[in-house]
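The other protein chains are all here in position, but one chain of the complex has been omitted.
We call the chains A and B, going by the order they appear; numbering starts again at 1 in every chain.
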C-alpha cells in the first residue's frame, strides 16, 4: 500500500509567509456560464448578453462575479481547508479584471496569520488568496481564516500573528473594468427601473422570490467549481455527523441569494467587493431559500457620473419568507431561519 | 422598507395595443445546447452535429426549436404571466430564422386582446410575443392567452377585444431556413429510415421510450430559460397548494415529449410551427413520461421536392405507456394520464 492520496494540510503544516500555488488550472467557457445560469437562475443582463456587455463598453459577456469567486475559492480548498473544522470568515474580497470565456484561471495563497487555539489541538490559519488569468492579471483577491485541526496535538505552537482586516473595501480600491460606461444603460432591457439615485441607506428590500434546493443541484455546482470539500458530497459519512445530511456549499447559497436579489436590485450589475460574510447556519437539500437586502451605504465613485457604488447587506433564510426582514434579535442573536449574511459592494448605474 | 421588488402586472395594468419590451437579453451558446441535450436526451441530428447541419445547407447546428421557444417564452413570464391563474393556451406559433450559438435573443409582446371574466376579479390577456436575434430578425412569433388576477376587483373592465386565432399556421406561412436542402439527407446517420412519403394521415405512433422526471432536472431546465414562475421552484409555498408539489414547467414536458418522439419521427428535424397546445394536467417530479403521436395532415411545400411538412398531434402521458394510444373518451374527456396535447407542424425530408 502507499500514501499517494493527499489528506490536506494540518495546522502545523502552515508557516507564516508561506506561498502555495494551487491546482487545478481552469479555462472557463460558455459551458460554465450556461451551467451557472441553470444552477442559480441568475438574470443579470451583463452576464447574460454579449450585446448588453458591449453596450457597457466590455468586449463580451464576462462570467458572473460569484462564479469566478467559487472557481478561485475551490482551487484553494484542497490546500487550505480540507482539514478545517470551520470556515470562520472572509474579508477584503476585491474583484479585479473581468473574466471572459477562454480565460484560464489559476490561484495561489499566502499565509498571513497563524494562531493556535487555547485548547492546543487546533489553530486558526489566515490566508490571502489571489486568482489570476493567463496574463497574470488579478481577477480576485480575498482573505479568509479557517480553524484547522493539528495532526499532532503536541506539536509546538507557532508565534501568533493575526492580520489586521479592513471592515470594508474602500471605494477608492474598487476595480472598475477598463472601458466600462453606463452612459447608454438600457434599464428596461436589464429588467429594473431602479438606479443608484433611487436607493437610500437603511432601505430594506424583500426580494420576494424563493428557490428550493436539491442535492443534485448543489453537488453539480460544487463539482463545477472543482471544490472537493467532502461534506458536500459524502452522504455515508454525513449519516454519522450531527446533521445527518450533506451540507450545501455556502458559496452556492451566496449565488442563490444573489440571483434572488435580482428582483429589487436588477441593475446592481457587478459585485465589486465582498466586505465580509457569515454562513450563519448550514443549509440542506429540501430547504427553500429566500432573501432580503439592506442598503448600508451609498458611495460616489471619483470622476464618475454614470455609475455609483452601493454597500449592501443581503441575508438569506431557509423555509421562511422575508417580508418582515428576519434579522438579529435584541441580544444580537440571528433569527434561526437566517443562513447567510453577506456584506458586499455593488456597482450600479446612475441616472447621470 | 421599499417596494423595489417587482410583483408582476395585474389585469388592469394591460391596455390594448400596449407593447412591452422584455428583459433579460440572452446570448445563446453551445453551453445552452449541451444542457438541453443533458436535460432532454434529444437526438435530432440537425441540432447535434455541425456537419449534419452543413449537409442540409445550414452554416452550423442551430439550437433546438423548443429551446428557442422556452428562452423567448421565459422572457415574457415576469411581465405577462407572473400573476396568471392559468395559462389558457397558445396559437400561431411560428419559428423564423434559425438560432445559432453566439446569437443574442431579446423579446417583446403586444397586447392583442383583453376580456374581463364574469366574476370581475380576473381577466384574460391575449398577447403576441416575438423573439428576435441581434439583427432584429424574428426567430419566433406566437400568441398566447392567460387568465390574470386583478389587483383591485373594483377596477373598471376594459372594452372586450378577443382576437381571431387561426386553427393552424398555414403551409404558406411556414419559414424555411435560407439555403435549406434535403437533397443529400443521410437518414442512416439521422437514425430513422422513415421519410415524408412513409407517413399517412391518421397514422398513430407509440414512441415506446420513457423518462422519469426529477426535481433538479426541471428546475435546472426552467432556470436555464430564465423563467421565474414561482410554482416551479418554491416547495414551501407548494406545501399549501392543492397538489403539495412544485409543478413542472409545461415547456419541459413539451421538450421531453419531443425528445421521446425521436423514436418514430427521427427525421422530423425541424418544428416549423406550433398550432396549439394544452397542458391537460400538471406533471410532478417522480412521474414517468411516455408519448405517442398522430399524423393529422401531410402538406406539400410549394416548389420543394426535397422536403414536406407534416402536422402532428403528440400526447404525453404520466405513469402510463402509450401502446394503446390513450386519448379522449366518448364524451371528449381526456384520459386522466394525459398531461400534454400538442398540435404542431414539422419539416421532414422526402425521398425526392
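Everything below uses one rule, namely that a residue touches a chain if its C-beta (ideal position, glycine included) is under 8 Å from a C-beta of that chain, and two chains touch if they have at least 3 such contacts.
Predicted model only: the values in this text are computed from it and were never measured.
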Revision key, fill the gap. Which of B:20, B:216, B:248 or B:316 touches the missing chain? It is B:216
**Study point:** Touch list for chain A against the chain that is not drawn
**Key:** 1-2, 4-7, 21, 23-27, 29-32, 34-35, 78, 101-102, 104, 106, 134, 214-217, 219-221, 223-224, 226, 228, 230, 233-237, 246
Check your understanding: What is the set of chain B residues that contact the non-displayed chain in the whole complex?
Key -> 29-35, 37-41, 43-45, 48-52, 61, 188-192, 194, 198-199, 203-212, 214-217, 220, 263-266, 286, 288, 319, 321, 325
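Heads up, the rule we're going with is that only the chains that are shown with their structure count from here on.
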Point to revise | Centre-to-centre distance between chain B and chain A (centres being mean Cα positions), rounded to whole Å | key: 36
